[in-house]
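We show some of the complex, not the whole, and keep each chain where it was.
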């Protein structure tokens, strides 16, 4: 899985029928230090993530293994909202402290 | 999924039989700001996208999960036409305003 930050939302009314009803979120990947990286992914939200939230997203066929996305043409899904992580013993991110 | 802009069309008469009847579109990926990135993908069109349109495309095995592409040697499919998206509260793209 990759670390990402939800930076926006996307609307697409004309789409493959199997994708009806999903929220599409614009996600920027983060590195281990929490810095935004190059690249943009549009992911389906499986956990109720909101804009500004730090999340884990899965890509490839794993993105079809959530209850919501099974057998759908989805290659990126947000499958967790990150509470915190640490690197080399130091806390890099803590959601409770950024609120 | 990735953001892309359809920049052209491609013709290939000699091909794997399972790929007969598809439209092949030449797609350039876009970043979150709508800027064209390096790289070119040729995607099958599952939603009636046209040249110049901004789309979402799925890659990998997800590209075989549309009604049209199931069980075909297709690794990139346009599965939505983008109406609009925003980043950090600002609208980046709105199809109705670019027409």
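Labels A and B are assigned to the chains in the order they are written; within every chain, residues are numbered from 1.
One rule holds in what follows: contacts are C-beta pairs under 8 Å (C-beta built on N, C-alpha and C of every residue); 3 or more make two chains touch, one makes a residue touch a chain.
Predicted model, so just to flag it, every value in this text is computed and none were measured.
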Given 2 displayed copies, the complete homo-oligomer in this file holds a copy count of 5
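Just so it is clear, only the chains that are shown with their structure count from here on.
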The distance between the C-alpha centres of subunit A and subunit B, rounded to whole Å, is 20
Counting only contacts in the complex, subunit A reaches subunit B at residues 7-19, 24, 26, 28, 38-43, 51, 59-61, 63-64, 71-76
Subunit B residues touching subunit A in their complex are 1-3, 30-32, 46-48, 56, 58-67, 69, 77, 79-89, 92
